[in-house]
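Read the structure below first, then the notes.
Shown here: the complex without one of its protein chains, the others still in place.
Think of it as A and B in the order they're written, each chain with its own count starting at 1.
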Amino acid sequence: MWRTFRSSRVAQVGSAIMVFTILAIVLIRLFSPYQPNDKDYEAILQAPSLQHLFGTDSYGEDVLTRIAYGAEVSLLISFSGLILGGLIGTVIGTICGFWGGVVDSVAMRFIDLLYSFPTYVLALCLMLLLGYGASSVSLAIALVYVPNFARLARSMTTATRSANYIIAARLMGQSSPRILLREVLPNIAAPLMVQFSAGLGFGIVLEAGLSFIGLGVQPPTPSLGVMMADGKDYFEKGPWVLSLTGLSVAWIILGLNLLGDGLRDAMDPRLRRRRS
Amino acid sequence: MSAVLEVSGLNLVLDANARRLHVVRDVTLDLRQAEVLGLIGESGSGKTMTGLSLLRLEPEQSDITATTLRLGETDLLVASQSALRALRGSKIAMIFQDPVGAFNAAKRIGWHARQVLRQRNITAWRDKTHDLLAEVDITDTDRVLDAYPHQLSGGMLQRVLIALVLAAEPQVIIADEPTTNLDNIVERQILRLFRRLKHSHGAAFIFITHDMTVAAALSDRIAVMYAGEIVEIGPTRDIFDVPKHPYTIALIRTAQALQARAGRLPEIAGELPSLARHPTGCAFASRCPHRMAACDTTRIAMTQTDPQRQVRCLLHAPA
Partner (left out) sequence: MRPPDPPPVAAAMKLLVDVQNVTVRFRRKRNLRAMLTGGDVTFRAVADADLAIYRQEVVGLVGESGSGKTTLGRTILRLYEPSEGVVVFDGEDITHLREHQLRRVWRHMALVFQDPLSSLNPRHSIRTTLATPLRITGTDGAEIEPRVIAALRRVGLPSDALDRYPHELSGGQLQRAALARALMLSPALVIADEAVSKLDVSVRSQILNLFKDLQADLSIAFLFITHDLHVAAYLCDRIAVMFFGRVVETAPAHELFRTPRHPYTRALLATIDDTAEAPETARRGLVDPEVRGCIYQSQCPRRVARCGDAHPPTMTVGNDHTLACYNSG
């Protein structure tokens, strides 16, 4: 499977993009002469130049540096939200899938309820309860993804539950928690990982969107969404802020999506090598 | 009698996950009208792929080549997709191992019959269906037509499938392990059915199976396949009386030993070779009790040992 992944063109491009991005973030953080919040009122709204590779914004802050820090924040938020949502959702899903019965029926109804909310509405409701800020965004992303992972984990677990090797595992005398952990989980991990990498991309979109309307990451923390919000205000005078930030977001999402696609292709059982 | 199906030099290479599997090697056979050719082989022998190739239903990621691949007057290699589609079902048809998959689980049998017969421009479909089902020994026609696929047993479904396949009166029927999933009694009935149909419809059959006894009961001629190649071909009685290829001998011995309830069954040591790395010489060499040095290095061609028989083995090759 790993070999398929490495040989997949899609995965290669996706990985290249993400590796490049992460390297860029690290290097910029280390070597940029600017801090993201360094205001230079002498140099506001400067077009890209040798001193400011991506130009400056309306406060004279270096756009490239802000993008790097902002991207890091966005990625961290998305990542933490996905991990949290993924873990909770997977646990709920596997328990429901394995045991079924009343627990399954009740829990899945709650999951369905969550799932039926439009994403942004759900996120906004949560923000109302928790207040604004980066951690709230992270929790919102987690909440959005709990039903996704729960449903996926549940259907995979239900399918696996009746597999012969699970019956064999029961006959060996394995306890149910042990079976879930050691027998079921390794077999459902693959689609869950694909879901995770696909979700990362959307998490970025969600975060950027929420920050764009001012509900997400709060200044002074740099954020791609906030930058885009600012950038749109003075787009005629300094188009590079909005455009370059937007392009960066697109770039990151592209990389994450390709990575996810590559993972998905690698998991495809048709492509997996079997002795015929 | 002229050949209804002519195949020579058929090769099929599958592109599976960056490996090329040569699943059908240089297969040459012909099928005459009203004859049954038994194609015997185990999993990995290439028998199913050969069958699919004859209908041009080979998998998408594959290369098919042949010197000749003709159904009557039609060259199947160059025929267009629409031409092939017109042929399938009407001139050449296939009966699969698992009948369940051939039916739409949400529709009654009657619906299926109507679909098939309407497509062949047959009106008065209910009467014609009665006749067809009677031919496959189904008497409770109304009840069967009203039933859903899951309500019928495997044997029943297989017979219905055969009836529907026959509706179009194809010249060639390729049956791929049609009785493997059925119990002995039903299997016998279906085999008897095939025998009868051979005479009444004049259709030619290619009967693909791994079961020597079944093939023997039904076939006029037999072709034994191993690792994608035909290793022996000839009249059924001759092959069973005097098998020549070591693999054929081993298969027959095993089948007979099981029936005789011998103390210990003869084994064929080893495993099938990988289809990605076909050895230069004989594919069976590593498992053959008569292996010689030349077996591993020579590309072995078919030897005509009798007017009707061919064997792919150095033991029978001219000196």
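Structural remarks
We adopt the following convention: a residue touches a chain if its C-beta (ideal position, glycine included) is under 8 Å from a C-beta of that chain, and two chains touch if they have at least 3 such contacts.
Since this is a predicted model, take the numbers as computed values, not measurements.
Although one chain is not drawn, the whole complex shows that of B:Thr74, B:Thr254, B:Ser286 or B:Thr303 it is B:Thr254 that touches it. Only one of A:Ala47, A:Leu87, A:Cys125 or A:Ile167 touches the chain withheld from this view, namely A:Ile167.
Listed for subunit B, the residues touching the missing chain in the whole complex are 42-43, 137, 139-140, 143, 153-156, 181-189, 210-213, 217, 250-251, 254-255, 257-259, 261-262, 264-268, 271-272.
In the full complex, subunit A touches the omitted chain through residues 163-165, 167-175, 178, 182-183, 186-187, 272-275.
Convention: only the chains that are shown with their structure count from here on.
Subunit A and subunit B have CA centres that are 52 Å apart.
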